[in-house]
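Removed: one protein chain of the complex. Kept in place: all other protein chains.
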Amino acid sequence: MARPVTLFTGQWADLPLETVAEKAAGWGYDGLELACWGDHFEVDKALADDSYIQSRRDILEQHGLKCWAISTHLVGQCVCDDPIDARHMGIVPSRIWGNGDAEGVRQRAAEEVKNTARAAAEFGVEIVNGFTGSTIWKYLAMFPPVPPEMIAAGYKDFADRWNPILDVFDQVGVKFALEVHPSEIAFDFWSAKRTLEAIGSRQAFGFNFDPSHLYWQMVSPEAFIYEFGERIYHMHVKESVRQLDGRNGVLGSLLFFGDHRRGWDFVSPGRGGVPFERVFRALNDVGYDGPLSVEWEDNGMTRDQGAPEALALCRRLDLTPSGQAFDAAFASKD
Amino acid sequence: MARPVTLFTGQWADLPLETVAEKAAGWGYDGLELACWGDHFEVDKALADDSYIQSRRDILEQHGLKCWAISTHLVGQCVCDDPIDARHMGIVPSRIWGNGDAEGVRQRAAEEVKNTARAAAEFGVEIVNGFTGSTIWKYLAMFPPVPPEMIAAGYKDFADRWNPILDVFDQVGVKFALEVHPSEIAFDFWSAKRTLEAIGSRQAFGFNFDPSHLYWQMVSPEAFIYEFGERIYHMHVKESVRQLDGRNGVLGSLLFFGDHRRGWDFVSPGRGGVPFERVFRALNDVGYDGPLSVEWEDNGMTRDQGAPEALALCRRLDLTPSGQAFDAAFASKD
Amino acid sequence: MARPVTLFTGQWADLPLETVAEKAAGWGYDGLELACWGDHFEVDKALADDSYIQSRRDILEQHGLKCWAISTHLVGQCVCDDPIDARHMGIVPSRIWGNGDAEGVRQRAAEEVKNTARAAAEFGVEIVNGFTGSTIWKYLAMFPPVPPEMIAAGYKDFADRWNPILDVFDQVGVKFALEVHPSEIAFDFWSAKRTLEAIGSRQAFGFNFDPSHLYWQMVSPEAFIYEFGERIYHMHVKESVRQLDGRNGVLGSLLFFGDHRRGWDFVSPGRGGVPFERVFRALNDVGYDGPLSVEWEDNGMTRDQGAPEALALCRRLDLTPSGQAFDAAFASKD
Amino acid sequence: MARPVTLFTGQWADLPLETVAEKAAGWGYDGLELACWGDHFEVDKALADDSYIQSRRDILEQHGLKCWAISTHLVGQCVCDDPIDARHMGIVPSRIWGNGDAEGVRQRAAEEVKNTARAAAEFGVEIVNGFTGSTIWKYLAMFPPVPPEMIAAGYKDFADRWNPILDVFDQVGVKFALEVHPSEIAFDFWSAKRTLEAIGSRQAFGFNFDPSHLYWQMVSPEAFIYEFGERIYHMHVKESVRQLDGRNGVLGSLLFFGDHRRGWDFVSPGRGGVPFERVFRALNDVGYDGPLSVEWEDNGMTRDQGAPEALALCRRLDLTPSGQAFDAAFASKD
Amino acid sequence: MARPVTLFTGQWADLPLETVAEKAAGWGYDGLELACWGDHFEVDKALADDSYIQSRRDILEQHGLKCWAISTHLVGQCVCDDPIDARHMGIVPSRIWGNGDAEGVRQRAAEEVKNTARAAAEFGVEIVNGFTGSTIWKYLAMFPPVPPEMIAAGYKDFADRWNPILDVFDQVGVKFALEVHPSEIAFDFWSAKRTLEAIGSRQAFGFNFDPSHLYWQMVSPEAFIYEFGERIYHMHVKESVRQLDGRNGVLGSLLFFGDHRRGWDFVSPGRGGVPFERVFRALNDVGYDGPLSVEWEDNGMTRDQGAPEALALCRRLDLTPSGQAFDAAFASKD
Partner (left out) sequence: MARPVTLFTGQWADLPLETVAEKAAGWGYDGLELACWGDHFEVDKALADDSYIQSRRDILEQHGLKCWAISTHLVGQCVCDDPIDARHMGIVPSRIWGNGDAEGVRQRAAEEVKNTARAAAEFGVEIVNGFTGSTIWKYLAMFPPVPPEMIAAGYKDFADRWNPILDVFDQVGVKFALEVHPSEIAFDFWSAKRTLEAIGSRQAFGFNFDPSHLYWQMVSPEAFIYEFGERIYHMHVKESVRQLDGRNGVLGSLLFFGDHRRGWDFVSPGRGGVPFERVFRALNDVGYDGPLSVEWEDNGMTRDQGAPEALALCRRLDLTPSGQAFDAAFASKD
């Protein structure tokens, strides 16, 4: 009702953008959040070739779709990550991976994110969503005992690497929206708070609010919204479920998504536990009027069943504040 | 009532063993589980110097204490861990750390664990508790996408490194009991299962059952006992609490223990959520008759208040099965 | 399915009845519960002017709508209330408010409720819903210590003021249905019980059952129905939500509706916690066959989105008892 | 989406099959699970009269319906039951009841079940669903104290009576699917396990999985599926609700279904507590690709409202696994 | 504090009364509730031999113990039970069992209960606790469909058999207290209500309130007390635990007590889930001032550990109402 609903194309990058656009428009989506992988939004081509950006615009327009954000999760992940290994090689282009030397990968990734901001500006969108990576995520167990300085160093490394990137964002008038997520510098409520502090809470940096990553951690999506509301620059409609039966643990047992022994999993929106009704109200309260962008991940069903189902969920639950107290009508007017 | 209660000395290693023994005996403990750090049980001295082991026995006997197990958590951690860094340097002797080259540390640690088995045999205890480390714990987030082979490789690395160690355990008639714990090769129910599979479920390897690490992960301690009962070679009476209030997440936010913003924390036994009454019954059901060994960690109170409190908990809740049905007394005997 | 669904016009009284009727009929409602404020059902005109009642009938008929009840919540509130102050001035006509002298307001309100019964009879409806006010609601904290006689006096004051009113209801063959609600003489299960006792459980007085006011108090709507079933003369489909996060308290903090810091709030039916499916079954069990009347209050969305959504909820969940055991078909008939 | 949806005709056996088929087809069902009572599938006629089976096929085909299973719950119940009394007389044909001598009834019932397998084979369906009865269900209270031999004897009686029946099933290539249910030899998780053991887990015997009977007992339907998955030969979409309010107990108080004082009851699918979404996923995980067969029982609403509602639930929640990891699309392809 | 605490000797009947008395007195119990089996209180001897009753008194007096009630659970069970089988043979004397003819057993049991009342009167106690048996408990599953007349007949059978017994109780001034329990005519809240109705709520019949049987059924012990308060003639401090983990069901799977796969079990008071603190308050509210009688059943521990532990629980939690409002001290007295 109130907000446009877009489809994030990251999980559809095996298909040409043309195909994804046709599907999304057919289901009734209002727009796409373009992934910077597959052929959906290629940063290098966007900056090199004037016609490329127009080609993306054409595809969208032909299907009556809009675009409010592009996303660089995979390259962004490499900026701070440690270790850099085969996992990263699998998800970034060879021009970023290069010879795979860790620090080289990180620096090339950082440059690519700067270029992503520049390309976004050219394309006319104000938000780049993405990941940051982290040198300290791996210390999660806090054993062997972690000296406080090691934690502090991790946040500082993030600031050192991202401040120059954010300078570019400022220059081109675009904002970066981190998706708070395991393996990132911010992965829950308190780490999000410390992340903002690490960079002096500069305006160029905010969040792509995705409740699915908070829900299974037992963090309240609403609490996150009320605390960080003005920094919510974008949002993902993504869902997770807890399946804690005494054997399945909340850490997931290093099992793959879709395995019923995991203590939590991603599922199609509406089939898990995220309180979307309350989430949409909270987003209204903090004034978020950007798109509801469906990020669809569910190993237990087909995406072609899931995507229209998720859209229907958004249409049914989203709501516009009335701007008027319901008991105003009680007033005596004589 | 039924089982002896011991105090694990790991968190008291800043004190001489003499002092710890005097305290424990004064509170009424039946014995000590000796840590292989501080001066409590030094493996190198035990093997080098005939009088050292006798000196440990003397201290125990003077206070009427027994010993059923020694523990090598800190050195054991280095055997498989990756990365090896400043955290490890802080907790192992310099003869293990050496020049800090990672693979060298791992190999020296492996040799030390073998020696620990030998020393245990000389000392006359049948159980060595400890950690294993893990190369794959750090992939917990499962993002960037982790190929199945990387997980498999982690379990294989564990098997490759520990099978030779366990051969020594078999030779000297001692068993290794892994404490299932974050940052180890087994940290929950399903990873414990796969860990046993990785080494062909050989008898030399079992578990030091510690419910505090399972409880906060929402894994049922009872379910663990019934599944792995015959491999429970030792147990820790340690406690944790969940303090999930919508802001605190279950991953702990990289905050230090004792910080109220953590989603869970260690506390003195009886002050958290571990269902010790049910745990003791389940241990009876699987036939565990070893010691209840108090591992005391609570940053919010003094250990001198906590240790006797934990002992009292064990005495109150532990119980002996009757071996007789309660309705046997209904039988008509005429 | 089973029961007609009506829209209570109280929250739409800023619009002319003609407009409300058109909207409601367009959404598919079966009828309206007319508020005695705005221009929806004006008691003074109804009694003074023969054509007025016909004009209301005409509007309803033109849109194919029926009417089973009218409502006098605002004037009814003044009958017993104490104190009488600016809040009341805001909601009653100046002919009731007069000079604002408290006792005068109460007595004029009492006369108006009698006239409302007379007007209802002329209009041909058998139920007048409404509030009563209360002199003792304000003692809810029970501190400073409240002598039992003060509580008893409050119930007696209610009986003294309402018995003469109910006499008029009996004379004209109409019943009064109190909406159990904070600030009224009956606001929960036990106060409802004592309220009935205070007036000898006379038939002229029953309840307009509204589960939204019970749910947030943790009173079971079903328990209320089974206890007071034969006195349920009308019902409101209204919804509330509990948003108790450790900071928000169940008393609401004197914050206005729609503020996310309130511990509970009114929301559009289906978006809160009232168990409407069980409520409709329970109403079947006690034989309630009157309308399901949607009272719509939700400061977080527009009433034009909410009203058809609430109607759809009723249509989907309401149900007709089968009058036959499902296992009757198992009977062997040869 | 994934699986066909059928209607079990047992609760519609007061109507001619022709009528039921017309209704089901009109609502959009894919097929019928025919009850062996009423005129729906009469075993004696099927074996005696060549045209009877064709007449059933004709009715189904005329309405575009298929059949995957027939059901013999009522006769099956008599095979092991004790006592045999008026309850059984009410539900079996007089040719089974005969003079009502208990052992005679049991043996005639056993022969009838054999014939049902033969008739199923002729009809071309591979599954016969049904009950078994039990001599030991009545000892549920375990008081007066029950000697272990009495329990063992009950499982043996089951094996002795059903093995010869299952021999016939094997001969004709049909399987028997017991609906785990109070009053049967298997009524929960552990009794199901012991039941399989009693007959050496022979393949001819499996389960008609019905989550409604597990849910109110607090047994997890998912846990049942993962344990007994390969023995799930058929499934019922049937629903139950728990209404435990402190007075209503989980044993049901010997009150009839539909009485609100029962601690649990059967209700129309979607109106109770069975986690159908998780159930359908679990069935996918164990490879069940048979029909979702709606068994409709709800004394609080009409079956004509309920049957299409249940079908809609299945269509909405059922799902097809994607066979592809969602993060496969992240792979860099250059 | 407030009420005496007694030990029910039923589970100790393998020991001579002399031994039980010595133990109980040693632990600090105030008295014994004597079982009418073993040698504790033999009804036939009590009526036949003048010195027998005095011998019981002597044993009690020698240990400073009192007696408020005797108990005939085992014989009482036979009065209405059906079937009568080996279970009953195991628990009643051969003079009751006779040739084992069911109706003969029932009638001899009925006579014995009458004699028990007479013996109680001679012994000077006013309460006989016990069971009744039931012809309809076995129909708990309500399948095969149970005609309402069968249920009604069961309650009538109870009334027909017990009214003559209760006539004797009235004659000798003693009351019968049924322990509401599975396998009895009353086993939960609603069956207790119908049981009272069946005998016209005559005063000779009340309840031996035992919360352990209600708790696992999810019936609130407090709700039972407030409903049936004036009929609570005696009470048992007995405990149960729910261990519902998704596999264990609430019906207990026909597994023996003490098996961890049961969904519930009996445990030593304080080690399960019965809310004894609230129970003792509720008993105060309804004016129960009889003994708290510990019935100890826990297959997981020894009775010699459990009995003093249960006594300590009673001493700690029992409480005396103050008879004065706490805010009375606020009154200004000048």
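In this document, chain identifiers A, B, C, D and E correspond to the written order of the chains, with residue numbering beginning at 1 in each.
Everything that follows uses one rule, which is that a contact is a pair of C-beta atoms (placed from the backbone, for glycine too) under 8 Å apart; a residue touches a chain by one contact, two chains touch by 3 or more.
Please read these numbers as outputs of a predicted model, since none were measured by experiment.
Looking at the complete complex, one finds that the omitted chain is in touch with A, B, C, D, E. The hidden chain makes contact, of the residues C:S55, C:N163 or C:S183, with C:S183.
Considering C:P147, C:G287 or C:G323, the position touching the chain not shown turns out to be C:P147 (whole complex). Here the missing chain is touched by one residue of C:V20, C:I59 or C:I91, and it is C:I91. Screening E:I53, E:M89, E:A223 or E:A312 against the full complex identifies E:A223 as the residue touching the chain left out. Contact between chain C and the unshown chain involves residues 74, 77, 83, 86-88, 90-91, 136-148, 150-151, 154, 181-183, 187-191, 214, 217-220, 222-223, 227, 244, 246-257, 261, 263.
Taking the complete complex into account, residues 1, 220, 222-223, 226, 277-278, 281-282, 284-285, 319-322, 324-334 of chain E touch the chain not shown.
Those residues of chain B that touch the chain absent from the view are 10-14, 37-38, 74, 89-95, 97, 243, 245, 256-258, 260, 266, 268, 271, 296-303, 305.
As a convention for this text, only the chains that are shown with their structure count from here on.
Among the remaining chains, B is positioned farthest from chain C, on the basis of C-alpha centroids.
Repeated interface, listed pairs D-E, B-D or B-E, reference A-C: B-E, with more than half of the contact pairs matching by residue number.
Centrality by C-alpha centroid: the chain sitting nearest the overall protein C-alpha mean is D. In a homomeric contact, the two copies may use the same or different surfaces; for chain B and chain E, under half of the interface residue numbers are shared, pointing to different surfaces. Distance between chain centres (mean CA atoms), chain C to chain D: 46 Å.
Centre-to-centre, using mean CA coordinates, chain C is 48 Å away from chain E. Those residues of chain C in touch with two or more other chains are numbered 245, 325, 327, 330-331.
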